[in-house]
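Beneath this line is the structure, given in structure tokens, with notes to follow.
Of the protein chains in this complex, all but one are displayed in their positions.
Read from first to last, the chains carry the letters A, B and C; within each, the first residue is number 1.
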Amino acid sequence: MVYLDNNATTPIDRRVYEAMSPYLFEKFGNPSTLYSIGAEARAAVEEARKRVADLVGARPDEIVFTGCGSESDNMALKGVAFAHMERGKHIIVSSIEHHAVLNTAAYLEKIGFEVTYLPVDRYGMVDPDDLRRAIRSDTVLVSIMLANNEIGTIQPVKELCSVSHEKGVLFHTDAVQAAGKLKIDVEELGVDLLSLSAHKIYGPKGVGALYIRKGTKIHPLIHGGHQERGRRAGTENVAGIVGFGKAAEIALQEMEEEAVRIAELRDRLEMGILERIEDVIVNGHPERRLPNTTNISFCYIEGEAIILKLASRGIYASTGSACSSDTLEPSHVLMAIGLSPEVGHGSVRFSLGKFNTADDVDRTLEVLPEVVSNLREMSPFWRRKNVQR
Amino acid sequence: MVYLDNNATTPIDRRVYEAMSPYLFEKFGNPSTLYSIGAEARAAVEEARKRVADLVGARPDEIVFTGCGSESDNMALKGVAFAHMERGKHIIVSSIEHHAVLNTAAYLEKIGFEVTYLPVDRYGMVDPDDLRRAIRSDTVLVSIMLANNEIGTIQPVKELCSVSHEKGVLFHTDAVQAAGKLKIDVEELGVDLLSLSAHKIYGPKGVGALYIRKGTKIHPLIHGGHQERGRRAGTENVAGIVGFGKAAEIALQEMEEEAVRIAELRDRLEMGILERIEDVIVNGHPERRLPNTTNISFCYIEGEAIILKLASRGIYASTGSACSSDTLEPSHVLMAIGLSPEVGHGSVRFSLGKFNTADDVDRTLEVLPEVVSNLREMSPFWRRKNVQR
Amino acid sequence: MYSDKVIEHFMHPRNVGKIEDADGVGKVGNPVCGDVMWIYIKVKDGKIVDCRFETFGCAAAIASSSVTTEMIKGKTIEEALKITNKAVAEALGGLPPQKMHCSLLAEQGIKAAIEDYMRRRKKGEEKGA
Partner (left out) sequence: MYSDKVIEHFMHPRNVGKIEDADGVGKVGNPVCGDVMWIYIKVKDGKIVDCRFETFGCAAAIASSSVTTEMIKGKTIEEALKITNKAVAEALGGLPPQKMHCSLLAEQGIKAAIEDYMRRRKKGEEKGA
């Protein structure tokens, strides 16, 4: 198996699995209970909190564990919007956010907020001047992702954040894809809120976290018990949180080296494709891009077909966001960077991870040209294009 | 170890753990992806959905997986309140709901809804006539729990639900504690929404479910991707969901027998306490009560002290809700059934589970009298009461 | 997500390609939506004796094209016109709801090809007359 869909989800690191296991079975205590087996679970959660905090340069009490990255995004947007409603009802997001941000913004619009969607350039970059112009006196939150899940473009978050802060507006960044791939320091970036998800960094599915800078006014999304200092109710997913902590610890240790190695593999794959296959377009920023991601448009054919042909040969990649694979529209990210819908439909995201090897890349480069030409043989556009030449 | 705190959380059944394990490691696919390893995860999630649906007599497509029971409660209350806002902004809950319902109701109050809190009698029962009188033309939701987590009282939900439906009002019930202990059939009860949590039925922490009757208008709590048919975004906690499914399957198979066995143990414990210790009060309904729960007030002493002394002897119980163990006030449930605060403070919940044996009960009956008399020796009230005699 | 039948047709599509001297060509779909289907037919004595396709689209679109060309080969024009998208989907062992439009596209492709054939024949008759 050649797994090149690490932006959709990552395999779990064996060390993560082993750290979690005991908390799934013997150590079943509820962290909220007084006695020793509760205390054990509580201590494990706090240890994990420290590790996740370390991954982004935060203080442990600024980390709230959630049920997924989407919940973190929802909490950030709704929690800030509702808590600051009296000051204003305008929020700003980029047009290439993940659906967890975009659809939450759309929901807020539906219930009476106003949302500005910032455009991006052909590489997917937001212009800080656009943001400056968009901020109004009633703006309460700006949310712009650190790195995009489909094309890997890395936003100038530090700059964007300082533009927001100049105007006294809180700043959230979705770092679900950036975490574990880039060094993140909330102090350096200056952000007030930052979303994370464990299953993108070789941890378990079903756990996320939201960094909330101390002093930031926010409403909970899930009300109830006093867990997470009253900011997120519900009995803690102890095993999941422990796994997240372990994954964060490993990411912090190995990231620097891995990022270089993975970028080399990614470049080799990208170069190889450009050399072997004509009429392809590489999407995303040439430099400011996640080290593991390459998004490529194969003109004249459709992405899902490519994915399935590759899968039948044991190579797993995806068409942009897994979440949008059900809709007919091409990815909103590819549309926002100005691709035509046809080209957008023909795009494939290869996202590498720490378990990939040079063999994986070579195997892909062996299979992919066949798959593409096979599909192009069927395409009315390919034939026509060749005729037109 | 004698674990008598199964209402706080249950140990995981080994079969559940074994069913989950592969999805934590080898089978790491994202259910939203197209190719085979995604399909495997998707199939596992759908299988689990069927099992959870079976546990409550629902159709699989009426089950939405969430991150915990609290999330289910939040989604039910906020989701219905927001979706029906135009019709009215009044909701009704009982005064002995779990904090996941009560604090959500309080939040809705804060942001402009009106909430009626129904009283309960000395056994913790809601009177359907009280509900009938409380329903107004602008009432959009009634939420009354199936069984109480602290005292185990079982509400006449079928009746309460039909009172609501007579007036065209949606009905939600928190069945987090009832599930796996009582037979539940959503058709029989008639409820529109019903909350569940895996870790109360020998499943993993960090997974819940909300039953939503087909056709019920509700807003998502977590917006984003198309997961759970657009009703709850976020990459699915596949392993957790699989574990929940397994736990539901086992509960359905074993519940009937287990409920009888556990009720016998519980009664033996309760009788034993009444025989051995003076000045104790049994809380909750004498008959309409969860088979595993007994809540007992030990007059003149304080509950936390009892819990810790018991824990030091390897016996784990709790003072009411784990979630409220941080506050100074006595449990809102015990206050609602009319206990004085002093007596409320001296209450202990023993909640049995399928791993308990007669030996566990006997050991508790051996240790508890000592613990109580030891603490009473220290209490100014006990001495005085004995003098007054 | 896809039935084995869909996958089989997608992996080994029948009747791929262009018919250079087709009697009718149906061009349906819209690249904006991600699916374009061109259906070529060869007709002899009121019967469809050959049928081929070119498709830009997802696995369901390709499989629908493939199975449809198989279905109509050897059929009369009248019979071919009776083929519905439901029949196409059934022949594929079902399609996921969000992919049902692919079977519809195949139905439309056939109809368009037949219309094109009719139009040409009419023209030919007029000319011939």
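Assume contacts are C-beta pairs under 8 Å (C-beta built on N, C-alpha and C of every residue); 3 or more make two chains touch, one makes a residue touch a chain.
Just so we're clear, the structure is a prediction, and the values are computed from it rather than from any experiment.
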{"item": "Listed residues B:V163, B:A305 or B:V333, member touching the removed chain", "value": "B:A305"}
{"item": "Listed residues B:E47, B:D127 or B:E342, member touching the removed chain", "value": "B:E342"}
{"item": "Identified contact with the non-displayed chain, of B:S95, B:T216 or B:S379", "value": "B:S379"}
{"item": "For subunit B, residues in touch with the removed chain", "value": "300-302, 304-305, 308-309, 312, 326-328, 330, 341-342, 345, 377-381, 383"}
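We adopt the following convention: only the chains that are shown with their structure count from here on.
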{"item": "Inter-chain pair with the most contacting C-beta pairs", "value": "A-B"}
{"item": "Averaged-CA centre spacing for the pair subunit B and subunit A, given as whole angstrom", "value": "34"}
{"item": "Distance between the centres, which are taken as Cα means, of subunit C and subunit B, whole angstrom", "value": "57"}
{"item": "Subunit A and subunit C: spacing of chain centres that average the CA atoms, whole Å", "value": "40"}
{"item": "Numbers and ranges of subunit A residues touching at least 2 other chains", "value": "304, 308, 326-327"}
{"item": "Multi-partner residues of subunit C (each touching 2 or more other chains)", "value": "none"}
